[in-house]
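These notes concern the structure reproduced below.
As you look at this complex, bear in mind that one protein chain is not there, while each of the others sits in place.
This part shows chain A:
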Amino acid sequence: MSDTTAAKSFSVDVAKLRRKAWYQQPRWTRLLGMVVLGFILALMTGEDGNPAERLSAFTGAFESARLWICLAILVGVWALVEFGAPVRNVARQGRQSVGKSLEPTRAMFRSNGWLRLGGLVLVLVLAIVIPANTSLFWQEVLVTQMGIFMIIAVGLNVVVGWAGLLDLGFIAFYAIGAYSCAFWTGHMPVKPPFTVGALESIPFAIVTCLIAGVLLGAPTLRLRGDYLAIVTLGFHEIVYLVAKNSDGFTNGSRGVIGIPHPSIHIGPINYDWTLDPLPYWYLLLFFLVVLIFLYNRLEHSRIGRTWTAIREDEVAASATGINTVRYKLLAFAIGASTSGLAGVVYSSKVGFINPENFTIVLSVLALAYVVFGGMGSIAGVLFGAALLVWLPNALRDIVPEQDRFIYLGALLVIMMIFRPQGVIPSRRRQRELHMAEAGLGDADAMTEPTGGVKS
């Protein structure tokens, strides 16, 4: 008796603190969220704005049946989530039984290298066959956006996913690659000592990007996390502005025209690429296969493990004898040259580049592809790039042109809330995220403790 009275030494009513008003209960908060979302959806899908009559978009969207349809759909979803436990149970059981029946197959894949190889070959065959049977529009998207950004994503993954360096200006290297191609094929105002073909300009572009990567990295890689991100952002802006303003060097905002298509003439192999997109896809596919092979080896090499150590604890890495600056530079240089390769293919495909092909938005999107797909996982970032390039293009005929990226944004937000590790996360990255959430260790470039310069 006396214990209980003694234990309660505070004067506030704890029960009251614990109690929540009905509208604060998660269930009703979620309903409110859904209703708000319904209004936004109605607005988004409704009529376009009209500068003459500012509220036309609102009245247009809310007076029609559209609003009620949107609300009904979202409240329906809410009801299903909140009260549809039986339905969900059935779904879960279904998923589990499917998962279970797939498990032997999965185990077989894991243990049998030949089977895995067979799977990869199958994917490759599909990647060869399917594009040949799609429309010209999609072939064009596949080459000038999807394939290019898949290469960029694989390169950015080395920097962000493996070395843990937050790079917000990655497209700068893509631009440098593209302009290198223009330069070495002799189409810039400044002429090279000798000209080469588009494909032969690849080594030059790669070396140029390597140098640019080291030049940017050497003074800045002592910075951490957010600081480095700002510096890379600035670097992108510098490259963009130089391309735009130095008329005598890059031809300024008019851009460079007449960059030749690639061609191969080695012994019996003679082939000239033209405007037809499909052959470029095969060229990109070739590069992708080579890169995937090389970078997969890299990830599981000593270098890959060194990057992991640096990402997880730079001070400890240095204490075990790792030259952290050198390995971070290496990641930067590898990423930069990969991006440069994409730049060469792009510029020789379209034959015409100007600074507006390399805006800061693309750098942000490239990072989004990597994070969405799953940092640190090659399969993940390839998927991320493919899906997020596909989405706005697929919406082209369904929603108003200018709304397309809203859906992309919504998808990114939802994804980051429900699956922050990405679609196909790397095992280690996933664990890092879990641990950071649980407050155990903190191993992410994105959430580096604010320390500024490494002492």
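One rule holds for everything that comes next: contacts are C-beta pairs under 8 Å (C-beta built on N, C-alpha and C of every residue); 3 or more make two chains touch, one makes a residue touch a chain; residues count from 1.
Simple rule for what comes next: contacts and distances are computed from a predicted model.
Chemist: Missing chain's UniProt protein name, "2-oxoglutarate oxidoreductase", "Alpha-ketoacid dehydrogenase subunit beta", "Amino acid/amide ABC transporter ATP-binding protein 2, HAAT family" or "Quinol oxidase subunit 4"?
Modeler: "Amino acid/amide ABC transporter ATP-binding protein 2, HAAT family"
Chemist: Hey, which of A:127, A:211 or A:435 is the one touching the hidden chain?
Modeler: Here the residue in touch with the unshown chain is A:435.
Chemist: Hey, which of A:86, A:219 or A:321 is the one touching the hidden chain?
Modeler: A:321
Chemist: Among A:230, A:309 or A:379, single out the residue that touches the unshown chain.
Modeler: A:309
Chemist: Across the whole complex, list the residues on chain A that are touched by the chain not included here.
Modeler: 302, 305-306, 308-309, 312-313, 315-324, 428, 431-432, 435, 440-443, 455
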